[in-house]
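Beneath this line is the structure, given in structure tokens, with notes to follow.
One protein chain omitted, others in place.
Going in written order, the chains are labelled A and B, and every chain counts its residues from 1.
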Amino acid sequence: MHIRTLAIGLPLGLAAAAAALVLTPLAAFGQSGSQSGSHSGSGASKGVLKLVSSLPRTGSANAQTTTMVNGIRMAIEEVGGVIDGYEILYEDWDDASPQRANWDPQAEAQNANKAVRDKDIVGYIGTFNSGASKISMPILNDAGLVMVSPANTYPGLTKPGMGEKNEPKVYRKSGKINYFRVVPTDDLQGAVAAEWTKELGATKVFVLHDRELYGKGIADVFAKRSTDIGLSVVGYEGIDPKAANYKSLVTKIKSTGAELVYFGGTTQNNAGQIAKDLRAGGVDAPFMVPDGCFETAFIDAAGAENLNGKTYITFGGLPADKLTGKGAEFRENYIKKFGTEPEAYAVYGYEAARVLLDAIDRAKDKDRESIRQAVADTKNYLGTLGTWSFDENGDTTNKVMSGQTVVDGKFQFVKVLGQ
Amino acid sequence: MEKEIEYLLQLLVTGLSNGMIIALVAIGYTMVYGIIELINWAHGDLCMLGAFLALTLIGLLGIDSWTGPLGFAGLALLLVTSALFCGTLNLAIDAVAYRPLRRAPKLTLLVTAIGVSFVLVNVGLFWGGLPMDVFSGGVAASAPKAFPPLVPATPLIGAEEGVRITLRDVLIVAVTLPLMLALWWLVRCTKLGKAMRAVAQNPTAASLMGIDTDRVVGATFFIGGALGGFGSVVYALNNGTISFQLGYRVGMDAFVAAVIGGIGSLPGAVLGGLLIGIARSMSDGYLETRWTNTLVFALLIVILIFRPSGLLGLRMKEKV
Partner (left out) sequence: MTRERLRGTRRTRSAWGGGRLALVLLLAALLLPAANHLVGDFGLLDPVKAIFLYAILGLGLNVVMGFTGLLHLGIAAFMAIGVYAFAILTADIYPFQLGFWPAMFLTLPIGAAAGFLLGAPTLGLRGDYLAIVTLGFGEITQDVLKNLDTITNGTQGINPVPPPTLPWFEHGDQGWMLTWYEFQKDAPLPWYYLFLALLVIIVVLNRNLEHSRIGRAWMSVREDDLASKAMGIPPVRTKILAFATAAALAAFAGGLWASSLSSSGEPANYDFQVSILALCIVIVGGMGNITGVLIGAIAVSGANDIVLQKLFEWMQQNGWTSTGSVFGSPNNWKFLMFGLALILMMRFKPDGLVPARRRKGGAPADPGPAAESSSHEEAA
């Protein structure tokens, strides 16, 4: 019986160790295999440099992160997988787990530590959730590994005085800046959204948010800016993103006579349901959302008839079909490769990877410190989002914001905001 | 003053219509619990699959363009198919996953149900990735899916002013009420119902009396699942959005409803469902949305402190 316990219990317990023992050497083979397989003959001789991304790949954010990973892969393929004689490998890591169905702080910490240990890794693309960056940023900072986020918009990660008192220096113990982002932060987007609201002629706004770092952050900025420019905020509510519907909330919104409803949050946090319930409940006020909803999935979920003509979406950058030069080229290639219009997230993912590759190319030594320095030195970079630089905080200087609406079930560019 | 009463009534209408759906799902919970004392964790996710099936049918048959009497037929078809599907699936899950564990500790069953729930969630994720128009070509598998508004939200009364009652609210009552009554009749007045009650009371004694326990348990799973199937279609019609993760909240609400009402009691599940629907609605309307969940669960705890077996649950004597 004792043997039976071991026979059945231990395999599961030790499967872990066994799997690692068996798989690690295999994984090494796999690596060398793909090396010769996919990029043979491209003259990669000096060695291997690795990029990894740490994004929530399990659960509801998967739809957005898939387009990001598409963008990243495309960026690497475009340079032929080789930079300056070094072969560029890429791995797509998951910082979510099935037990959690959401990003998992332990998984993110493990990814960061794993990246630090693997000396071939010179760039870390991530994270999706700003909360996850709060975990991995200090770990990567200690190791001097550069990190470029295609999605974090929480201002406190980079901007002193915009978040907590001790932010962002608490994430930068080494004193060096290793964290960069290609997306404009919430403090910009929330503010231009409020200004746009005023232009649209609404005076009474109802502000909703999904009680997450991104959604609440941007809604707070929106509400504050609205008050500052003379709009009256007639309601401010954090919703439950898992609720079946928001009909009672809509009854409340209706009773306040709001002329515009703003929702700080994402598609996966039920933005579509809110739009539906607003219209079904007889609220015809326009609905405004940030870039977390700037994806076709939002229109699909809400139903075009509920959005057409009375929905406004802000976005940190120009939409893909308004891009010129490099951006237009990217859009063309993306459609050719994946058969769909690139979503906002795909552009961000692509841009994050491209700026890293560009820095690797410029770096004198292909070590972490020179590459970090090269990323920090990115100036007047001609990318898909326009020509921009990283400022002293690690933020993009690209402040072009665009506003779109929905016409016939498609996003339609309205104007450039905040200029 | 009038405005305020209207506001209250509107919240009540919303609460009741949401509560009816919760109640329908809660019955499935409470029936299974009453018979084999299993908290059927996968029940909410089963309902999720029912909604996905309905959406698939709409895509395949083009039901959203059917009008007039044909539209009604389409609705009926969706309801019945989803119910049969969920009932059969529940029966199959019982046969494969739970039946071999009938004699195992109760919590073993609970973990199995949690495992089944994970599997069903994954099936839902894959389902949403099918290359069909109703799933937006399956590009974004995990994104929420729009369920076409087969029943329009046109207000029957209160279009401009006053309390707004829509066709959807009526539909919910029209579907759920007869189902509940039919179920009550089934449990009270048929031979199968009698057998169910007997098995719930004492499976060993029931089997000694010649009742085929496995069949009765299977029937319970089928009926509970079928009600969940009805519930899922009504849920989807009412809300208009479905996602592979909707089972979590649907299941949680239904579970709480079943407990508030008294686990194992059918009228209790209905009462619990309505209570939760109304409590949520009131909290959204008069308090802040962000405290709604807290309020519902606080209500639950308070009710249980004063009525330890739920509102309509039998006060069971401790077994000696």
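In this text, contacts are C-beta pairs under 8 Å (C-beta built on N, C-alpha and C of every residue); 3 or more make two chains touch, one makes a residue touch a chain.
Everything numeric in this text was worked out from a predicted model, so none of it was measured.
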Practice item. Out of A:Arg57, A:Arg225, A:Lys276 or A:Lys366, point to the residue that touches the absent chain in the complete complex. Key: A:Arg57
Review point. Of B:Ile5, B:Leu60 or B:Leu107, which residue touches the hidden chain?
Key: B:Leu107
Check your understanding: Which residue, B:Leu9, B:Val80, B:Ala97 or B:Met132, contacts the hidden chain when the whole complex is considered?
Key -> B:Ala97
Check your understanding: Taking the entire complex into account, which one of B:Gly15, B:Pro203, B:Gly228 or B:Gly273 touches the absent chain?
Key -> B:Pro203
Revision key, fill the gap. Listed in rising order, the subunit A residues that touch the chain left out are 1-2, 5-6, 8-9, 12-13, 15-17, 19-21, 23-24, 26-27, 30-31, 33-34, 37-38, 57-58, 62, 66, 69-70, 73, 91-92, 94, 97-102, 104-107, 109-110, 113-114, 116-117, 131, 134-135, 138-139, 142-143, 156, 163-167, 170-171, 211-213, 216, 238, 338
Check your understanding: Which positions on subunit B touch the chain that was left off?
Key -> 33, 36-37, 39, 97, 100-112, 114-123, 125-126, 128-129, 138, 141, 201-205, 252, 255-256, 259, 263, 290-291, 293-294, 297-298, 300-301, 304-305, 308-310, 316, 318-320
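As a convention for this text, only the chains that are shown with their structure count from here on.
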Study note, to complete from the structure: Expressed in whole Å, how far the mean CA point of subunit A lies from that of subunit B is 35
Check your understanding: What part of subunit B is in contact with subunit A in the complex they form?
Key -> 3, 7, 10-11, 14-15, 18, 21, 118, 121, 136, 139-146, 148-149, 153, 155, 159, 164, 166, 168, 235, 238-241, 243, 245-246, 248-250, 253, 280-282, 284-285, 288-290, 292-293
Check your understanding: Residues of subunit A touching subunit B in their complex?
Key -> 59-64, 66, 98, 101, 211, 237-240, 242-249, 251-252, 255, 267-268, 270, 272-273, 276, 279-282, 295-297, 300-303, 340
